[in-house]
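Input: a single structure, listed below in structure tokens.
A protein chain is absent from this complex, but the other protein chains hold their places.
Each chain gets a letter, A and B, in the order it is written, and its residues are counted from 1.
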Amino acid sequence: MYDFAYHKPSSVADAVAARSGAEDGTYVAGGMTLVPTLKQRLAQPSDLVDLGGVGELKGISVSGNTVTIKAMTTHAAVANSSEVQAAIPALAALAGGIGDPQVRNRGTIGGSIANNDPAADYPAACLALGATIKTDKRELSADDFFTGLFETALEDGEMVVSISFPKPEKAAYQKFDNPASRYALVGVFAAKTGSGARVAVTGAGQDGVFRVPAMESALSTNWSAGAVDGIAVDAGTLNADIHASAEYRAHLITVMAKRAVSAAG
Amino acid sequence: MPEGGTGIGAAVKRVEDKRFLTGRGNYTDDINRPNQSHAYILRSPHAHAAINGIDTGAAKSAPGVLAVFTGEDMETGGLPCGWQVHSKDGSPMHEPPHPPLAKGKVRHVGDQVAVVIADTYAQAKDAAELIAVDYGPLPAVVGMNDALKGGSLVHDEIGTNLCYDWEIGDEAQIDEAFAKAHHVTEIDIVNNRLIPNAMEPRAAVGEYDRATDEYTLFTTSQNPHVIRLLMGAFVLSIPEHKLRVVAPDVGGGFGSKIYHYAEEAIVTWAAPRVGRPIKWTAERSESFISDAHGRDHISKAKMAMDSEGKFLALKVETKANMGAYLSTFAPCVPTYLYATLLAGVYTTPLIYCNVKAIFTNTVPVDAYRGAGRPEATYLLERLVAKCAHEMKMSQTDIRRANFIPADAFPYQTPVALQYDSGNYTATLNKAELAHDVAGFAARKAASMAKGKSRGIGYSTYVEACGIAPSAVVGSLGARAGLYESAEVRVHPTGSVTVFTGSHSHGQGHETTFAQLVSERLGLPMANIEISHGDTNKVQFGMGTYGSRSLAVGGEAIVKAMDKVVTKAKKIAAHILEASESDIEFKDGVFTVAGTDRSMAFGEVALAAYVPHNFPHDELEPGLDEKAFYDPLNFTFPGGCHICEVEVDPDTGVVSVERMTAVDDVGRVINPMIVEGQIHGGLAQGIGQALLEGCVYDADGQLVTGSYMDYCMPRADNFPNFSAGTEVTLCAHNSLGVKGCGEVGAIGSPPAVINAVVDALWDLGVHDMPMPATPQAVWKAIQAVAPAAAAE
Partner (left out) sequence: MPTVSMTVNGKQVSGEVEGRTLLVQFLRENLHMTGTHVGCDTSQCGACVVHVNGDSMKSCTLLAVQADGTDVTTIEGLADGDTLHPMQEAFRDNHGLQCGFCTPGMVMSAVDLVKKNPKASEHEIREWLEGNICRCTGYHNIVKSIQQAQQTM
């Protein structure tokens, strides 16, 4: 790891100021992706602005039909939250399946979506549930937020503050693990919402998380596993590696989508 | 037996656990020497490249840097190979030089190019980025078939990538038998390359004392004396009496810590040059590209049978990957530890095997848990399963029809080995019961009702361990003897320290060996200490591998204890004023036969060191005896593994539902430890079959270079195991022990793959390479799907 200057602000305002004052700074949330990246010397930030001391970035609240999770809330906190479990059980279950227990005790929802790892779980939930991402500057829809592999609409220095999830009628997430890394080889989040079905896929796309319109329209008229049977994503748009060819990923997307719909009930 | 049962057969809790459980183990990286510096090894990013020049100037002047050395600076011997195999034409194998730091050329990704030594590890690593190496990339030789086609050479000076071309058996005679056979079953087998991944990364601390001219190396080794011999005599020219090698607590080895590695020589050689102790600890990503890998065979095999399914002849052709250099034991693995096991548990009268060992631009390959025997077992048990299908016999019938009968021991195989004992029908019977094979049909039906396919697979195997008689291995090309040594030092108050040349890196020797002493000398465990791993304490040793510690090292301890008892009887006879032949020793007490005159072990010990009236011409003071034990034969554990899997045809996921092992490891000293060893072996065997596989790309880059891509077995990959034992005693050692360290990894892979193939048989899939990953299984199903649908 290359050395860097370290900052631990206690407010969002101070964090933004520290970040903007740095030559080539970066925020660190839980650090579950950033620290390993730094250890491998794949990044060399001048400054690390640690959000761990910003109390206003932690917490879960449910208001009406909306679950709001602040950015520095850990995966374990989401998984174990009785409010999330009651409002959107699929979201709690997804959080409870991220990484391993130690990652869940440290990793945060804000860090996960700001990083937008193509194999991360949360982006699928955000996209399928039609979440709204609030930053220190603005609000963005999930559809606008995730823009590509490790790419988001966040501007330099912009920080995720919270994510709001509208409560769906029903939803479920099914993940097929990479056998080695245990990241999602394919993860499908299927949600039935008041305005129709939404299906988002992580782990598989060449451009990161994406929606599957064909499955969405089929499920909007007929919410059943059978409705997505036979609907395949074009393998030409998918990743290939030693663990899964694009064709295998395409196949798994359909299988996981069916299972997600079944699990959602 | 002393209080609570601490002798042979007792499940004594481990002596070593308390320090490990409280964070007080003493592993190499835990050792910090005064004024210690740190080394970082710069490694080749290329699989194959000329080194046109190295500019270390900027690195040398970086903060904290003490020295930078390259291959040009390190004028030492190369890393030696401990075994010489001869080709079938009589010529010795090609043995190209293996410099600790590369000279002129790098030959695999991870090859050592330079070492930076600095005050801190971070400084050394920072400075290494400033070293400019002018590489001239060369075409990489990656696959074994390509390597034999010519073109790029891993070692230009030998003019070929073929290390040796070896054979065993009479090919003409075999071909004749095949010509007459009722049926011939053929199979192509790939034994996948594995990366050992002991959880403790390798580490070394080198130190030099200018006052005494003595070197000390602390290292993560399974055999410190072997390292002292190889490094001292062949690489650095340091005589044994000036070189101490210490292998303290070692966090797993599985073979990968047998070998003498470059980093050990580098830190020892550099220590006097920087005038400070030097520590090097591998990062895991370095382990992947510098620890010797395992397996990596490609084979063609065929079995000739008569109309009853009796095996008449077996012919095998194998290509074995050596990697870029010959690691310490590498040449013997695909020959004497592989081809000699091809009889398996069967009476096959004629066997021929040809082995071509091949250099490639990959990490060196050497022994990994089982070493040669898993490759032989996998080939044979996959072939036998296929024979059964083609002969329309059941998997157990064909095995039973060909087993070496229990009354046929000692049994001479056609491939050099003579098995001393075993009962393969008994282990199969016991395994079938333990597994509840009778209930399989119902379980299969239940799986089908869920849309899953269920299969069952068998493996009946034998292995050769307790390595090994020196005379035999010497005749086969070993450049060392494979005895073991022990010293039993009785202290004046009757407590005992045993110094053993075996090395424990998880096997629990401090407990098992102490049980041998407790049993024989009648002492409580608290009075016994097992000392190992330090060449300044232990007289000599060949170390731990090949499941040899108990069968060879344990026997050496028994032999030394025999001498202690003999000497102690003399002392007791003198003091009790009786004839030596009248002294009996039982439960820690020396008694004059037929009288109540006796002395406790501790009293005799004290007398030995307080010899006020000893007749010095007849009786030496002291009670401290040494022994070397060289076994008469290998030992031959064997058994039966049965695996039951469920396959999800929608995703290709294989889940192991039941895994049953009944192994004959000879007499069991500590059943708790034996069972643990078998569990661990099973996990590595199932890992090989379903999860683990080393992948290089066409340029020789290691694709599976971290736990992100190399699939390590986790707890949720396994069910609880059923591990049992069935005992036939080893016929040629006093304890009757065989060895249990490798059986799990040797027997299980074919059981798993046979189960997967059985599960997929009705779908039309009749073969499955390892590892049977979800993708591989799904693709195999897809490949036959149209055909199956048409049927």
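Heads up, the rule we're going with is that a contact is a pair of C-beta atoms (placed from the backbone, for glycine too) under 8 Å apart; a residue touches a chain by one contact, two chains touch by 3 or more.
Note that the structure is predicted; figures quoted are calculated from it, not measured.
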Completion exercise
The listed residue (B:Ala233, B:Met712, B:Leu763 or B:Val784) that touches the chain absent from the view is B:Met712
Exercise for the section: Using the definition of touch stated at the top, determine which of A:Asp100, A:Glu151, A:Glu169 or A:Asp207 touches the missing chain. Expected result: A:Asp100
Fill in the blank from the handout: Contacting the left-out chain: of B:Asp111, B:Glu200 or B:Glu742, that is B:Glu200
Fill in the blank from the handout: Given B:Ala683, B:Leu702 or B:Val757, the correct residue touching the omitted chain is B:Ala683
Practice task
Please give every residue of chain B in contact with the chain that is not shown.
Solution key: 13-14, 16-25, 27, 29-30, 32, 122, 197-201, 249-252, 254, 283-285, 505-508, 672-673, 675-677, 679-684, 706-708, 712-716, 718, 720-721, 744
Practice task
State which residues belonging to chain A touch the missing partner chain.
Solution key: 1-6, 8, 28, 31-32, 35-36, 38-40, 48, 50, 52, 76, 99-103, 105-106, 181-182
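The working rule: only the chains that are shown with their structure count from here on.
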Problem - chain A and chain B: spacing of chain centres that average the CA atoms, whole Å - result: 44
Problem - chain A residues within the chain B interface of the complex - result: 1-3, 40, 176, 179-182, 241-245, 248, 251-252, 255
Handout entry: Complex contacts: residues of chain B adjacent to chain A
Key = 122, 126, 285, 650-652, 691, 695, 703-704, 707-712, 714, 773-775, 778-779
